[in-house]
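Working notes, structure below.
Of the protein chains in this complex, one is absent; all others appear in place.
Think of it as A, B and C in the order they're written, each chain with its own count starting at 1.
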Amino acid sequence: MSKKTLVIGGGIAGITAAQKIAQNGGDVILIEKEDALGGNFAKLTYTFPVLGDAKALVSQEVQKVQTTPSIEILTNTTLTACQGSVGDFSVELKTLSGTRQEIVGAIIVAAGFHYMEPTAYTEYSYGRSPKVVTSLEFEKMAAENRLPQGNVRVVFVHCVGSRDKAKGYVYCSKICCSYSAKHAIMMKKANPQSKSYVFYIDIRALGKGYEEFIRSAMEEHNVRYIRGRVAKVLESEGKLLVRAEDSLMGNPVEVEADLVVLASAMEPPVGSRDLAAMLGIATDEYGFFQDVESNVRPCHSSKPGIFLAGSCTQPMEIASAVAMGGLSASEALAVTR
Amino acid sequence: MPRLDKVAQIPKPDKIFVFKSCVASNKYPGIEACSSDSLRILGIEPVDSDEQTCCGGFVTFANVAAPTASMPAVARNLSLAEEKGLDTCVVCNGCWTFLNEFGHFMNHNAEVKASVNMMLNMMGKEYKGTGSVYHIAEMYYRLKEELAENVKRPLKGIKVATHYGCHYLGGGKYTAIDDAQMPSYLEEIIEILGGEVVPYTANRECCGTGFTQVINGKDLSLEHTKTKLDSVKEADPDILVVQCPYCHSQLDRIQQQFNYRDEGDFQTPILHIAQLVGMGLGLDVAKLGFAAHVSGRARLENVLDRIGR
Amino acid sequence: MRLRIHENGIRTIVEESIQKSLTACLQCSKCGGGCAHVDEFDLSPRQVIEYLLDCLDEQVLDSRTIWLCGKNCTECEVICPVGLPLNGIMVTLREEATRRGVEPKYEQPSLIYHKFEHCSKHRREGEEG
Partner (left out) sequence: MLEQVKDWDDDFYERWKPIAMGFVNEAERCLQCGKCTGQCPAAAVTPGYNPRKLIRDLVDGNIKRILSSVELWQCFFCSGCYSTCPMDINFPFFIFMLRLGAMNEGYGWEDVKQLEAYAEKDYLKDGITVSIRERNPFVVDTVGDIGKIREAAGLPTKRVVSKRGVAEINMISDLSGMTSFMKKIGGVDLLDCNTCDDAQARRCKTKPLPSKVGKITTKTRFYNYGEPSGGKTNAKT
């Protein structure tokens, strides 16, 4: 029986799981398909509800795993085959230098998530106008100090791709409300002259301090929240026309904007169904990994010995991903020793 | 972006049943003449029947009876093509929606189909649901290569704006060949014909006819048409191309009314896509039926002078 | 009627006088729901604030609400979950309306206020457009 644990995914959930196992005397192989650890967290500028420096936080965590001798980090590596059962999985890893066989006792899947590309939402002019960006692109713009300057209006659009039966996903992406508020605040801090508008259906601030965070955007940073889903973004004379309904009033409204930020849905990681088939575990209708019992065993996959962590199971914020990483680490330790 | 998988499913038959539209026949005969002739040039023999009536949609949208009353009329018209074993090609967005949508509804609703067939059987007809309905713009897009080969009178230097019309793209959310919000196949056809596409802001706005609104709520209808026409005027195209005769009639005739009322000076010629293709394919000028056009005829003459008669 | 939203309405004057951002309004409708006289207003206090945010200044200044509300009663102000001083807002609006020469509208609304007859203006020429 192997005492090693394979962690798939070097995002914050995978890093936390690897760290916790190592802290308790286990051996870990941490694989990441990209060339650096950090995952989606590393692409952010600030965290919420406290505006912490995301890059510093994640590099601190990455450094911890990199300096732990019992964690072997393999970047640019993917899983290509997996056989066996709990305590004795034989896995095949494809690295840059070739393939490699390993025997591991447990597997933690922390494959993360993917921001949906809202190309199907042609009504928002995404991909046609450079002034319409996704939240991820907005983060990048903020990191590179490319946010528009001067007297500009920025419109944030909630629920792009989520809560949508026709073209997207029916589920709620859970964190878009909070991160859009974060973006609005970032915009205001970077350019105090700017005016921000947020179009929402409901505000779903499900976490400690989240409601207060969004209220602070409204009250202190003067962000205008309009209840209504944006119907159309048109380009007109170098400006964007954002059309929606102020559904609290019942009036169709129009905002002339210089930048439109689409809070696109969190969707399952690319290739999640293939990975699930390889591991022999179940996914839900969207392609997220299915837990076997969501109330008391949220990190157990449908196969014993394979555990789930982070946002590959459902849309989730950083704190929950960290908690879930810790939980799956303790479950993995229980079967490997 | 056009849905290429849908386009590929459209056949290139030898013959097709051309369903005539009421507005096209009686207000803008050029559309009727051009649709048959252009299809013939592109290698499809148009088949015609004088038994075909109005699509039957009028009954539903005017609320003069429940949709149950237009269902048999739709089925009857579709059965005319089915008898000949052909698919149907329509020139009007309204006809397309009703034939397509109600046909689809009957195909998936055995009870309604049976009751409709009970009526049709009395007149010796039957609706089976075997034929498909295609819009003529779809056919042109499918016959892109043939179109490119046959251009005789390239629309060189002619600025063309597009208006798709609501009932093809909106009503056909899942069945149309393009996305409802940002379609682009008409633009491609225009480029094949050698024209220059002009974008304008209100591209996807409704023409303002609103089925019955132009009769019962004229003020609303005019206000909406004005926003549309204002936006078109700003872009100043030589031609605004539409794919629905009803939009054609609204946009063409209301311009004249605004001019009479001194609410602006609108002189944009409106052309149906069949007329535009007919023009590109070098049909006789009389066949294009420009004499029936109300607004912007001087500009149409100018366009003809530029590209050759 | 589609509105173009901007930021240069009397909203700025109101915000200056109450020293608070109107975007703080939750739009929870507690003010109108708790008000004893809301039936007589044309706009509920919540709507006044939303109109101000939408820069529908004329509608706000033309409304009866600003003349009827915020006189002696502080019901809405007391129950407002974000503590917006609604009385202060109404006072500012009344001052602004007086400054602009808007006629005060104290009279009670008639019962048929909301029931406008269907306009029978009817044109026949060119029915098919």
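One rule holds in what follows: a residue touches a chain if its C-beta (ideal position, glycine included) is under 8 Å from a C-beta of that chain, and two chains touch if they have at least 3 such contacts.
Since the model is a prediction, treat every value here as computed from it, not as a measurement.
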| said: As a test of the contact rule: which chains in view would the missing one touch? | reply: A, B, C
| note | Filtering A:69, A:98, A:150 or A:250 for touch with the omitted chain leaves A:250
| Residues of chain B in contact with the chain that isn't shown? | 20, 22-23, 25-27, 29-30, 32-33, 50-54, 58-69, 71-73, 76, 105, 109, 112, 119, 122-123, 125, 166-167, 169-171, 173, 180-181, 205-206, 208-213, 215-217, 220, 223-224, 227, 253, 256-257, 260, 286-289, 291-294
| message | Could you pull out which residues of chain A are in touch with the chain that's been left out? | response | 123, 159, 163-168, 201, 227-232, 243-247, 250-253
| Residues belonging to chain C that touch the chain removed from view | 1-4, 6, 8, 38-39, 54-59, 113-120, 122-129
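FYI, only the chains that are shown with their structure count from here on.
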| How far is the middle of chain B from the middle of chain C, if each middle is the mean of its Cα atoms, in Å? | 46
| said: What's the distance between the Cα centroids of chain A and chain C, rounded to whole Å? | reply: 42
| note | Check: chain B positions touching at least 2 other chains come out as none
| field | Interfacial residue positions of chain A with respect to chain C in the complex | value | 195, 197, 215, 218-220, 222-227, 243, 246, 248-249, 251-256
| Which positions of chain B touch chain A when the two form their complex? | 173, 179, 181-182, 201, 204
| said: For the complex, give me every residue of chain A touching chain B. | reply: 121-123, 125, 128, 166, 232, 234-236, 241
